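Single-structure report; data block below.
Missing here is one protein chain; the remaining ones are kept as they sit in the complex.
Entry: chain A
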């Protein structure tokens, strides 16, 4: 039982339930408030939150659409679900929403980056129909730096499924278009 609705500024006052999770931290640490506001002001339709009947924020997804020509695609910037509301299929619901928006925007595919070590997440995205398009070397800085999988799922516009043919060689972050 969940209400999925657009994320609002005020949600930032109470999304600690989701954001104190140590994995969520890595993405916003250097950007702070600006990071969220940037997405809210530019792609509000891509920023959705799931709320429990008791008012708890259960999780949120943020993303954007970008690229030219056949590279026009939806991108998942962050997806985070509170530990208390795991195993309810919430991530899948939020992903489906983002894919539907990208379909409406007539995008070719949806993509996302995930740590290669995050097996749980990689498996989940695989179940949702995503495949590894390429490996990005040392995408996540840290000690040591970690590689990312760039995972993709083709949308209906990409009838030939060209966007998801895996690259044979890994790429460097600076070579990402």
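In the analysis below, a residue touches a chain if its C-beta (ideal position, glycine included) is under 8 Å from a C-beta of that chain, and two chains touch if they have at least 3 such contacts; residues count from 1.
Please note the rule applied: contacts and distances are computed from a predicted model.
J.: One chain of this complex is not shown here; going by its UniProt record, which of these names is it: "GPI biosynthesis protein Pig-F", "Eukaryotic mitochondrial regulator protein-domain-containing protein", "N-terminal acetyltransferase B complex subunit MDM20 homolog" or "3-methyl-2-oxobutanoate dehydrogenase (2-methylpropanoyl-transferring)"?
T.: Answer from the UniProt record of the missing subunit chain: "N-terminal acetyltransferase B complex subunit MDM20 homolog".
J.: Taking the full complex into account, find the residue in A:42, A:127 or A:162 that is in contact with the omitted chain.
T.: From the options A:42, A:127 or A:162, the contact with the absent chain belongs to A:42.
J.: Of A:101, A:114, A:148 or A:164, which residue touches the hidden chain?
T.: Hidden-chain contact among the options goes to A:101.
J.: Tell me which stretches of chain A touch the chain missing from the display.
T.: Touching the missing chain: residues 1-6, 8-10, 12-14, 16-17, 19-23, 25, 28-29, 32-34, 37-38, 40-42, 44-45, 48, 51-57, 83-89, 93, 97, 100-101, 104-106, 120.
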